[in-house]
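All protein chains of the complex are present and in place, except for one that has been dropped.
Labels run A and B following the written order; every chain starts at residue 1.
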Amino acid sequence: MILSVILLPVAAGALVLLVPFKKRSQMEIFLESMVILNSILVWQLLLHRPENIFTLANFTGNLSISFEVDGMGMVFGGLVSALWPFATLYAFEYMEKEEHEKVFFLFYTITYGVTLGISFAANLLTMYFFYELLTLVTVPLVMHTLTREAILASRKYLYYSLGGAAFAFIGLIFIIIYGTTTDFMLGGVLDPEKIGSRTNVLLLIYVIAFMGFGVKAAICPFNSWLPDAGVAPTPVTALLHAVAVVKSGAFAIIRLTYYSFGAEFLKGTWAQDIVMIIVMITIVYGCSRAVKETHLKRRLAYSTVSNLSYILFGVTLMTPMGMVGALSHMVFHAVMKISSFFCVGAIMHQTGKSYVHELDGMGYKMPCVFGVYTVSALALTGVPPLAGFISKWNLASAAVVSGNRIAYGGIAALLISALLTAIYMLTIVMRAFFPDRESEREAALKGALDNVTDPGWKMLIPLFVFTAFIVIFGLYSAPVVRFFTDVAGGVY
Amino acid sequence: MELVQNFPAVSILLCLFAGIISSGLKKKAARWINTALILAEIVLNACTLGYLLETGESYVYVMGKFPAPWGNEIRAGVLEALTALFFCVIMLLSLEGGRKKLADEVEEGKTYLYYVLADLLLSSLLALVYTNDLFTAYVFVEINTIAACGLIMIRQNGRTIEAAARYMIMSLLGSGLLLMGICMLYDLTGHLLMSNIKEQVEILYASGEYKIPLLVTIALISVGLSIKSALFPFHAWLPDAYGYSTVSSAAILSSLVSKGYIFLLIKIIYRVIGFPIFYNSRIIDMLFIFGLMGMVFGSLSAIKENDVRRMIAFSSVAQIGYIYMGIGMGTQAGMSASIFHVLSHAATKSLLFIAAIGLTDVSDGSRKFRHLTGAAYRNKWAGAAFTVGALSMVGVPLFSGFISKLLFAQAAVQNEIKMLPALIVLGISTILNAIYFMKTVIRIYTPVGGNRYDTVTFKDMKSYVAMLICFIALNVILGVSSQPVTDLIEQGLAMFS
Partner (left out) sequence: MLYIILSIFFPVFAGIFLLAGKDMRNRKSLLLTVSLVLIVTTVLTILAITLMGGEMITLFNLTDRLPILFRVDELSVVFSVMVLTVSVCTGVFSFEYMKHEEKEKRYYGFFLIVLGVLLALCFSGNLITFYLFFELLTISSVPLVIHNRSREAVMAGLKYLFYSLCGAYLCLFGLYFIEQYGNTLTFSAGGVISNTAAAEHQGILLGIAFVMLIGFGVKAGMLPMHAWLPTAHPVAPAPASALLSAVIVKAGILGIIRIVYYIFGASFLRGTWVQSVWMILTLLTVFMGSMLAYREPVMKKRLAYSTVSQLSYILFGLSVMEGDSVTGGLLHVLCHSFIKAALFLCVGAVIYQTGRTKAKELRGIGKEMPMLMWCYTIVSLGLIGIPPTGGFISKWYLATGALSSGIPVFSWLGPAILLISALLTAGYLLPVALDGFFPGESFDYTSVEKKEPSAFMMAPVLILTILSVLMGLFPGHIVEYLSQIIEKIV
């Protein structure tokens, strides 16, 4: 069952390439139904969780490729499977104007399976395996346009990701050697007898592995691949670089911290201080870069950099509450960021504009898109009662409860970042709806706003659904957060 | 004595005979004899391996009448048989994969010579693997060198002659040092058979006499063999030799010849000097450091390289660095990781060379990156194979490279002092590997406008594709079910001492 949800998208992707579809619409229907089917299967899996670990193959000795649906896996798998059908729908309309769409959809759909593989991995090795695979299958997506820029970006992406994995690998080795098992267990698997007096070495390795997985989660100073990778078509940047890829990094770090090394082992050590400080720096750094950027997608990419570190900030608190904060921001940020990315994609698709200063007065021409964008901007900023507020609240109160003095600084970082977020997100809203007179006149002279309309239903439906999620999560988050609390408490 | 026990000796002799016969034959016949020979070797060595696994212990085969300490001996253990088997398989695949290129690059009249040299090379490799006698080892080292030179030079242009000359000089330097080492050992112990030397060395070491000569001996042998196997910083001969010779030669040289010397070194460490004594000398740290440096600098040179073949050649420098790092770790685990990497690298590197030739052929024969753009679309199989090789080199799970990395890292953790440098360099080296290999992969998958170059189809190159598939399969098998292989290596190492 678990294997089937991982393999089905791969098979569907391959079929897209092999089957000669007569019309584009046939391919769309086929692909969409496969993706939806897979999502249904995933949810079926989440609702009726198989208790046992499913082992596919033994690598060497005690290392195996095996799968399991546990709490964390449920969160990430559920998130991915909820977003993917919408993203695919959106991609159909967006990709109309691009070439080689079959290859695109091949890798796009395979990525779905690989991401599920990450979320349902039962041990560190399996996760590492799918983690590497994710890098490889997403590279063709990044270089899709095949411009020089895209190729440079994909190269950078590859180097960073593989390099990061190389250091994460060291962490894997230590878990193999010093852990009782490599399976994920809440609370960690380290064997105190084996560790003996080598605590400091292990802490160092934790920091190294954190940085390694952190590359995908775009922590400072390893974040420059993310904005560059924004050259990919928007469905890719949205889904992969706001949800699947970068969240896999965060997911891997959660696994590493809570399920392999164990929060208790790390709490209160210098390793915690170091990673927390790095994360705090990233939070502020990402935001300030986003303020400076005028290219829409790069701006959002830097916003992702900072928001990912929100998640990691929750992780580095090393408390169950911190994990709840991290999980809620992981889910909520995914929805908010994918929504705002899709808006930007719609703008680029409809108008070909991609810079902030080209948006003057566009809000009235594309009311739906900019309305949705405004909601997601406010949510990212953390305005109550939208989803972003809830996750930030969870993060910050976890930080307060942790009693860690550095974490107090982290709260300040969160708030500074919230202010900067307001600056870079809301200026776009302001320009769209309240352009100053001169710019408006200039835009009108150039005819920039002629023939600009909202996109078609395939793009709009995902946007509205995401907006609904943002508002609903904001108003009524109790059940979700309770579920996260259960996950962090090890109920699943 | 059972029939199977004769096989190692027979296999060596068979090669020599095949070589001698081939030298008098035409091109085609030489080729068939060569292929048949290797197939026979594979069978022989597989039988030996099976026999050894069945009995569970190694045996010594006395050549001729005289017993130790005078006679010449062959020793067969699991590790020897496994390595020999593996070498034969790689040899077969490399020759077959580069066959077409060979016809293009080597003069019609000299082709038979190529097979003669290949036969000789195989014989010397098998002898290096099986011998229990240091002097025999030395003799076959020389044969090996000469055969390798010939393999480089047989494609005749200015570059290869220069490369061969360089290889010759460096190799002879290495052989010279090795010879001096062997002489000193003989002086110290009065023996040439490995087992006998080891007894004497242990007594000497225990008595505390001749400490410095012993150390010098170890150093001479290690350095000699390091030069021959192109350990950084003795690698200057390597890029030209691998880069300009015909592709089969490059594949054989990189994956077999240098590995043969490494195997000999490991054998000397265990069977002549003794692991504890070697461990206590400083030489092991030197090997470790040179290994680490090789991992970094080899890759750095590869990144700078603008020629795909030379890039792969420089990558070998880095990979040999891995192996020496494993040896230098001074643990059983490090050693078995090194041996696994010997196998894994042999499988991967020859794959890369063979695949690269497919790519350059569809780019007007140019090996510059600029011209390789989009080559993977023109030769799909070579592109896919190159990608597999590259991923394996980078250490992506599912391929053999990942397992080597895993074993190296696991071994590193067991040595507290060397752990951190080893792990960090391993990480850096992975990044560097990723940089130049992935750059190439992306380059070959970047489409190029217009139809300036030819496209080859599957029909044109059936045997080539078959070889590529075999290589890929070998890689994946080593990557997915490595447990049996690592078990064999552990078992073999246990038999060594």
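In the analysis below, a contact is a pair of C-beta atoms (placed from the backbone, for glycine too) under 8 Å apart; a residue touches a chain by one contact, two chains touch by 3 or more.
Since we're looking at a predicted model, the values are computed, not measured.
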item	value
Contacts of the hidden chain among displayed chains	A
Touching the absent chain when the full complex is considered, from A:L415, A:I461 or A:V491	A:L415
Which of A:L89, A:I151 or A:A399 contacts the chain that the document leaves out	A:A399
Contact partner of the left-out chain, one of A:A82, A:I177 or A:L426	A:L426
Absent-chain interface as seen on chain A, which is shown	378, 381-385, 389-390, 393-394, 396-397, 399-401, 411-412, 415-416, 418-419, 422-423, 426-427, 430, 434-438, 440, 474-478, 481-482
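Just so we're on the same page, only the chains that are shown with their structure count from here on.
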item	value
Residues on chain A engaged by chain B in the complex (per definition of touch)	57-61, 63, 125, 128-129, 132-133, 136, 139-140, 143, 146, 151, 154-155, 158-159, 162-163, 165-167, 169-170, 173-174, 176-177, 198, 201, 204-205, 208, 212
Touch list for chain B against partner chain A, complex	391, 394-398, 403, 405-406, 409-410, 412-414, 416, 419-420, 423-424, 426-428, 430-431, 434-435, 438-439, 442, 445-447, 480, 482-483, 486
